[in-house]
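The complex appears here minus one protein chain, its other protein chains still in place.
In this document, chain identifiers A and B correspond to the written order of the chains, with residue numbering beginning at 1 in each.
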Amino acid sequence: MNRERLPRWALRAYLLVFFAYLFAPLAIMAAATFNDSRFPTVVPWRAFTLKWFDALAGDAQLWQALATSLLVGAGVVVLALPVGLAAALLLAALAPRARGFVYAVMVSPLLTPGVIIGIATLIFWRERFGLGGGALLTVIAQASFISAYVMLLVQARLERFDPSLEEAALDLGASQAQVLRRITLPFLAPALGAAAFLAFLQSFENYNTTLFVRGLDTTLTIYIASKVRTGVTPAVNALGLILIALTVAGAVLHEWRTRVLARRRQAAEAGG
Amino acid sequence: MSQNVELDHVSHRFDDFVAVRDVALDIRAGEFFSFLGPSGCGKTTLLRLIAGFIEPAAGRIRIGGRDMHGIGPNRRPTAMIFQNLALFPLMSVADNIAFGLEVRGVDRTTRRRRAEALLELIALPGQGDKRVAELSGGQRQRVAIARALAVEPAVLLLDEPLSALDLKLRQHLRAELRALQRRTGVTFVYITHDQGEALAMSDRVGVMNAGVLQQVAAPEVVYADPATPFVASFVGENNRIDGTVRHCADGRALLDTALGPLVGRCPAALAAGSRAALFVRPERLRPDPAGACDNRLELRVRTRSFEGASVQVGAAGADGTPLTLALGNLGELPALAADSALAVGFAAADATVLAP
Partner (left out) sequence: MRALARRYGWPLAGLIVLLSTFWVVVQVLLPQLLMLDFSLRPNLLPAERGGAQDVYTLANYATLWRNPVHFGIFVKTLLASAAVTLTTFVVCYPVAFHVARLARAGRARRLLLLLVVPFWINEILRTFAWFILLSWSGPLNALLLALGLVDAPVRFLDGNAGVMLGMVYAYLLFMVFPLYHAIESLDPHQVEAARDLGASWWRIHWRIVLPHAKPGIATGCIMVFMLAAGSYAVPALLGSPKSRWFTEIIYNWFFEGGDWHQGAAYAFILLLLCVGFIVLMLRLFRVRLGELAR
């Protein structure tokens, strides 16, 4: 044993406990889906069942909530993607001093509690434009901070962009719109794809902001939370399991793609 | 159709740094013109002014007689080869070459045909479907040239395009560029800090320093008749000997120096008693034990280095003024031991006297 370090086994044990802590609750939640009990639990284990998946299928409110979530998510992507892209392009063109200030304002929604974003949006749009809570206001409120994620992702890629490519295209006679469409956007495409995925997921999962601006519309996340608070059944677990499966598949795909792109870039750089 | 480029007293500044100072010059149609200067001398700025990426703070730029003021880079009859080439990494070689045609709305089959023809021209036939990353450095270089030529520019602007390549390839591409320019007849404006490139390829060279155009002339003239001390020492090797003008008449000046009185040509009149510098090339200095030349110097040998085709001799005058001789290897070479005395001479016609 080395006096200058913690013993290796202690660290290993800690990691084991940490990852158990990370995954055990999720595993228990997943397992509870298949327990034939009215309340979601794994003890006592009564019998294996798939009936809670059936219960989901017959839940009209759930399907309505899912439709709302998909609609809101799509709306957020449509709004946040161009806004985040524009913001990143604007930042790149600003003088350093102005850039620091504008950047701080742009990332501030990420450092603001979601409930406050929801409240501020609700008050502003109702008072100034008579727009009350609902799916539309939810899109506006969520996009106000999700645009910042998009901006950061685009900005990270834009930093690696060689501006002489734009100049070369311009020099060859392309209009500025053609440069954007043929040179800049294709270069940014991977970041925009990742941003769209992230934006949709953020919107789909959002609870704190949505809570204040949803009006009478219910998103899936809101629906799940309300189910947990009022009469929870393992149907919620079944729904959670499906969502987790989808999310994990999406996350793994996203991570894998990021790696492949990074490797390809390295290979290209090494080749050049 | 090649066109001329007229720089009408062009100046440009970045904040309070003057990058280009009152440059007036007419680059002729169909000429291979090089701007030569150290990095930071303003030559890249000048090229970007001609391309239209920046607008001059003062003065006018005319291409083919047409004022370029307010005309963006995409509407100028110029095409640029970038230092890093700026090939589009997400497009195939053929798409890169045909990009300029694509944005002009040329149809796909015509584009394909033009790209193929240009690939022939740059000796890369049938390589159009490759990715840019698959090409070697020299091949990329040629693709960049083909891409610029595809839009049939009147003026081709080249921003040190060979600087990233190794020596052998560079020398090979020099000859290729020169031949290409001859064949296409397009006006080439080339910028470089490599005097070898500039002298070897150009019809005329413009030497720049600190934003100022120092001299514009054919390579031979720039080398033999430098207009300023900067040109004299920047282009090629040169020996500089400072002194005071005793008199100056009929294009000849007599200078009093620490190495004795020396005579040289003086392109501009110099006042008697003013300071001046005499420049003489290493290869114009020769051993002169008999004192047959116009000028004679008593030196001591410091170093001797054999370079194959020549021998470089480092020597110094009595006051320590360093001088270099290049003696051609014509069979018999004098044995020059270190610290041995060496009498050299040079013709007055081979020396230039310039105001410092």
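Please note the rule applied: contacts are C-beta pairs under 8 Å (C-beta built on N, C-alpha and C of every residue); 3 or more make two chains touch, one makes a residue touch a chain.
In this text the structure is predicted, and so the values were computed from the model without any measurement.
Peer 1: In the full assembly, spell out which visible chains the left-out chain is touching.
Peer 2: Looking at the entire complex, the absent chain's contacts are A.
Peer 1: Since one chain has been left out of the picture, which residues of chain A touch it in the full complex?
Peer 2: Within chain A, the residues touching the omitted chain are 3-6, 11, 14-15, 18-19, 21-26, 28-29, 32, 39-43, 82-83, 86-87, 89-90, 93-94, 100, 102-106, 108-109, 111-117, 119-125, 127-128, 140, 143-144, 147, 152, 166, 175-177, 179-180, 201, 204-205, 207-208, 211-212, 221, 224-225, 228-229, 232, 236-237, 240, 243-244, 247-248, 250-252, 255.
The working rule: only the chains that are shown with their structure count from here on.
Peer 1: Please compute the C-alpha centroid of chain A, do the same for chain B, then give the distance between them in whole Å.
Peer 2: 56
Peer 1: Chain B touches which residues of chain A in the complex?
Peer 2: Contacts found on chain A: 162, 164-165, 167-176, 178, 182-183, 186-187, 268, 271-272.
Peer 1: Using the touch definition up top, name the residues of chain B that touch chain A in the complex.
Peer 2: Contact set of chain B toward chain A: 51-53, 72-75, 78-80, 82-84, 86-90, 99-100, 102-104, 133-134, 147-148, 150-151.
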